[in-house]
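Since the structure comes first, as C-alpha cells, the remarks are kept for the end.
Here the complex is missing a single protein chain, while all its other protein chains stay put.
Now for subunit A:
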C-alpha cells in the first residue's frame, strides 16, 4: 500500500485484524473520541495497530507518540501530521 491519509475506517479495519473486537464494543459506532482502553485495546494491541498504520500510510511514529495517544482521533492526527516518510519495505 502506498502513502495515503489514515482514516477512521482504515483504522477500524486494522483494529479488527490485529486485535479483534472486545465483547460489548461496537466498532461500527462513533469511536473517534473513545479511549482505546474503553474499546478494549491494551498497550500491546495499540503498538501492533500503530505498526500496521505506519506500514499502510508510510510514516514512522516515534515510540513516545504511541504511548501518549489515548483515542482514535489522536492516533489518526499523529499519523497524518507525520506523513509522509519513506518506509523501507512497504
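Please note the rule applied: a residue touches a chain if its C-beta (ideal position, glycine included) is under 8 Å from a C-beta of that chain, and two chains touch if they have at least 3 such contacts; residues count from 1.
In this text, contacts and distances are computed from a predicted model.
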"Nitrogenase iron-molybdenum cofactor biosynthesis protein NifE", "Multiple sugar transport system permease protein", "Nitrogen fixation protein NifU" or "Ketosynthase chain-length factor" - which is the UniProt name of the missing chain: "Ketosynthase chain-length factor"
From A:12, A:34 or A:55, residue that would touch the chain that is not displayed: A:55
Residues of subunit A in contact with the chain not shown: 16-23, 40, 44-45, 47-48, 51, 54-55, 87-89
